[in-house]
Structure formats: structure tokens, C-alpha cells
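Removed from the display is one protein chain of the complex; every other protein chain stays in position.
Per-chain numbering from 1; labels A and B assigned in written order.
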Amino acid sequence: MALDTSPAPSASSKLVKAATSETRIARLTLIMVALGFVALFLLLPLATVFIEAFRKGPAEFATALRDPETFSAIRLTLIVAAISVPLNLVFGVAAAWAIAKFEFKGKAFLTTLIDLPFSVSPVISGLVFVLIFGANSALGPFLQKYGIHILFAVPGLVLATVFVTFPFVARELIPLMQEQGTSDEEAALSLGATGWQTFWHVTLPNIKWGLLYGVLLCNARAMGEFGAVSVVSGHIRGQTNTMPLQVEILYNEYNFVAAFAVAAVLALLALVTLVLKTALELRYSDEIAASRRH
Amino acid sequence: MALRSSTRWRFRQPSVIPGFGLALGVTLTWLTLIVLIPLSGLIWRSSGLGWSNFMALVLDERTVNALTISFGTAFIAAVVNLFFGVVLAWVLVRYRFPGKRVIDAMVDLPFALPTAVAGIALTALYAPNGWIGSLLEPLGIKIAFTPAGIVVALVFVGLPFVVRTVQPVMEEIDKEVEEAAATLGASRFQTISRVLLPGLLPAGLTGFALAFARGVGEYGSVIFIAGNLPYVSEIAPLLIIIRLEEFNYPAATAIATVMLFLSFIMLLVINSIQAWSRRRYSNGA
């Protein structure tokens, strides 16, 4: 393999060692260490998913996906994401509008609270809803009396998913909108636009790519969430199993090909997310918040 | 009068932009319903346990072991990630090599890949009959179904945190600073170890803390590879689920409260690191 390991601004130097680059050997070593680590911890696991899924051929793979329980898991995952993501989208825009466009007391604290779900274990995120809506909770008897199903049903799954994906859109938009400031909106208002007109015609076009970026990450997490939904789902086959939970069940039944088949679909989703994310970063880097952390 | 109104305490600065009330209202309502009420429910339930009961549940041997394992493995994984994350960020920022862009994008795989998928894939790789496991088995090294397996899973989920916090800071290193070190006679190694790496310390620590916090709470990727042997490879989140399935709500609540408390401390630590580095290094040199 012919590696061009020259440092980014290529320095042509035959007499003197360039001042700000490492020796070729050091560069190669570092690259090898980094690539080896990536291969071992990222590429190999990803490849394993697809290899295991097709271990017994494409026919088995297809059969595994046609299983009605798997099919209903896919459906449920889509439903949960379709409800949770728009909810957090609306919240994220509202939160970013309040935090980025105004100065008020307690702003920093509010921002910290919005980030809170990221630092809570997914299992705890599920547990809190069990404690509120569970049979032995204060609300439990009431819910039972009127036949309202929250736990072990779609509402519980949605609540847990909304909780874990809560910060995604907001934290993508806040830095972006802060950077953009308020002069565009002030200009629109001074020209006679109403608040909504200003939002639709001025603010939204400015933030659309950042918004899409946040939605993309939010959606990936919503579809892939495991710990939180595992706690609230009750694992009722064919009814409250999302795809990640279906993976677990199939795996624990030693039905490895089926487990990896569902996993492969999720991995494909992850790859699509990464491709779109990278495309957005390359194409619209200035219209996406500078922070690339999630 | 004018003086009084200008020095009065004000909740928000006046602005011509409309929609503050609506936006803040939606935000606070949603935040309260989804995050604050559920979390305070947990605190409320655990405070109902009474102090001695709570402490007894927390100091239960299996619980202490589970917490130790969660924090210990998360710490080791974060250390591994700190080292390799910095190397990886360096290589991505400084060097050109084929496939660099793909590698850069792949760093986010752990964010995008559902944890359960990562869990079964890592297990398949590191199990005694897996590709890597079968290579290590003759050497007497077991990874899957031991605490080492937990570390492997947590290295996977934590990697992007270090890379993505260090990378932007590394990109902004002023080339003049490196040249300045060289003109003062510092060798390349001295420049890196005494000038560049110390400058990356706040970012590195932040990334480390984020990876550590994530590792402590991680569940999906760990349970498949861990083996889940009580006292040996059982993590705290799993123990919460086990207690829930036993309808032992007090125990589940107590463990969750301890973990929540510790993650608040982590959050505080992360914020202080950032505030500290802002105070000292801000408006560049």
C-alpha cells in the first residue's frame, strides 16, 4: 500500500527537517495505531453484523425478516420514531428560540437541564416512567380503573424514547441560532413582517440544515434506543417489541441469523445516518452548529 | 423614575423579537413533563425509603459490587479512549492518508449504531469461538463474558466522545505556536509533549468525563458481552432491571438514585473543567 503520509500543508524539504511535522516513521506509526484501533473497534464489529446475518445465505436472511413478529417490531419502531421525533422537533425549535434569541435570568441553568437526559443512564430513563405509571405507583390504580395502558404499550415506549432523545434537536439549534444572532429577525420585523412570517420566511430557512442534522441524530437514537424502552416495554412479542428488543429476544433464543438479520437492518440505518450526516457536514458546514458533539 | 426602572431586577432583557412567552412556555412545559417530573418522581420515591433503609439497600454487597464494576470498567474504558482518541484525532487532523474521510465519518458509528447491535456484534467477535476470541483463547485470554468484555463494549460506545471533543480544539491550534516552540530550540517531541498536549488537556478531560459518564450508564452494548455474573460482571443498570423484574422497586430506586447522583457530579465536573479552561485560556493568546 502506497501511503502518502505527508502532513497536510506539504513541505518540500530536502535539506532541513520541516519545523512542524513529525518524521515519516512517527507519522506512519501513529496512522497505523489509529487505523488499527478503528478497524478493531469500529469496522470489525460492523462487518460482523452483516457477515453473521448472511452466514446461511440470503434466503435465510430474507426469511428471518419476513417473520411476522419481526415485521411488527419494525412497524412499532417506525411508529414510535414517527411520534417522538416530531414532538422533540417542536420542543427543540421552541427551546432554541427562547434560549438563543433572548437574554433572561437562569438561561445557563435551563440549558443544563435540557442536556440532563444525556447524562442519565437509559435504564434509569425507563425506570422513572415505571415508577410513575407502574401498578404500585400513585397513578397506577387510577390508570387501571379506566383501562389506560401506558406501560407495556406504545405510550410508554414513546415517553421513554422522547426522554432519551430530548436534547438532540435543541442542542444542535441553540449554538447555531446564537451564532446567527437576531439582526435578520429584527430586519424582517422592521419591514413589517409578523412574528410568524418572520419565523417561517427568515429564521427557518437559516436553520433548516442544522434542524435536519438534529432530526437525523434524534431519529437514529429513537429507532435504536434499547435500555430505556427495554424497561417500559414488557417484552410482549409481536406487540411491544421494537427492533432492538427483537434483536435481544432472537439472540437470547440462539436464533443468531435472525438476530443479526434484524441487527443488519438497524446497522444499515446507522450507515445511512452517517452518510447523510457526513454529507450535511461537508455541504452545509457553516449552516450547522460548530459543535460536532452529541 | 427612569433610574429606578433601569436598575430594577429584570427577568429578561427587552427585545423586539416576539414569541418569548410562547417559546419559553412550550420549553418549560415539555421539560417539566418529560424530564423534571419523572426524575423528581425517582427522588421522591427514594426519599420515601428512609435513610437507613436506603443505605441498607445501597450498601447491599451485590449492589456495591455492581456499582464498582460499572464505575471501574467505565474508568478503564475512558482511559483507553483518552489515549487512542487523542491519537486518532491527531491523525485525522494532521495527516493525509487514503480513506481518511471514511474513517472520520466512521468515528460517529457508536452514536448511530443501536447499542444492542453493537452488543451482539462485539460478543460474536470476542466470544471464544469468534474471530478475535478464538485468537486470544490459546493465549489464555478471555474477553467475552468477563469484565474485560465490559471494557471492550464501553471503549466502543465512548470513543466518539474523546475524538469529537479533542478534534475541533486540535484543528484550531495555531501553527505559529508550534513554529515558536521550534524556533526556541524545542525538538518535535518536546513541542508536542510540552506545548501541544497540555493545550489539549481541558478538551481531553472533558472528552474523558463524557466517555466515563456514558460508560457508567451504558446498558445495551454491555449485557450481551458481559456474561452478567453477579459480583463479577454484573453492571449496575442491569441490576436495576433485575430488581424491577423481581418487583423489588425500593432496591431498583435506591440504585438508580445513587447512579443519578453520581452522574450529576460528573456533569458538574465537566462544566467546571470547561469553565476553568474558558477562564484561563479564553480570548486566545
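Just so we're on the same page, contacts are C-beta pairs under 8 Å (C-beta built on N, C-alpha and C of every residue); 3 or more make two chains touch, one makes a residue touch a chain.
As a convention for this text, contacts and distances are computed from a predicted model.
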* Structure fact -> Should one name the undisplayed chain from "ABC transmembrane type-1 domain-containing protein", "Sulfate ABC transporter ATP-binding protein", "Succinyl-CoA--3-ketoacid-CoA transferase" or "NADH-quinone oxidoreductase subunit K" using UniProt, the answer is "Sulfate ABC transporter ATP-binding protein"
* For the chain that's not shown, point to the residue among B:Gly119, B:Gly199, B:Gly220 or B:Pro237 touching it. => B:Gly199
* To do: Using the touch rule from the top, list residues of chain B that touch the missing partner.
  => 174, 176-177, 179-187, 190, 194-195, 198-199, 201, 280-285
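Quick note on the criterion: only the chains that are shown with their structure count from here on.
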* Asked: Taking each chain's centre as its mean C-alpha position, how far apart are chain A and chain B in Å?
  -> 15
* In the complex formed with chain B, which residues of chain A make contact? -> 1, 3-8, 19-23, 26-27, 30-31, 33-35, 37-38, 40-46, 48-49, 52, 87, 90-91, 94-95, 97-99, 101-105, 110, 112-117, 119-124, 127-132, 134, 136, 159, 162-163, 166, 182, 185-186, 189, 195, 198-199, 217, 220-221, 223-227, 230-231, 243-245, 247-248, 251, 256, 259-260, 263, 266-267, 270-271, 273-275, 277-278, 290-294
* Asked: What part of chain B is in contact with chain A in the complex they form?
  -> 10-13, 15-20, 22-24, 26-27, 30-31, 34-39, 41-42, 45, 84, 87-88, 90-92, 94-98, 101, 103-118, 120-122, 124-125, 131-132, 152, 155-156, 159-161, 164-165, 167-168, 175, 178-179, 182-183, 188, 191, 210, 213, 216-220, 224, 236-238, 240-241, 244, 247, 249, 252-253, 256, 259-260, 263-264, 266-267, 271
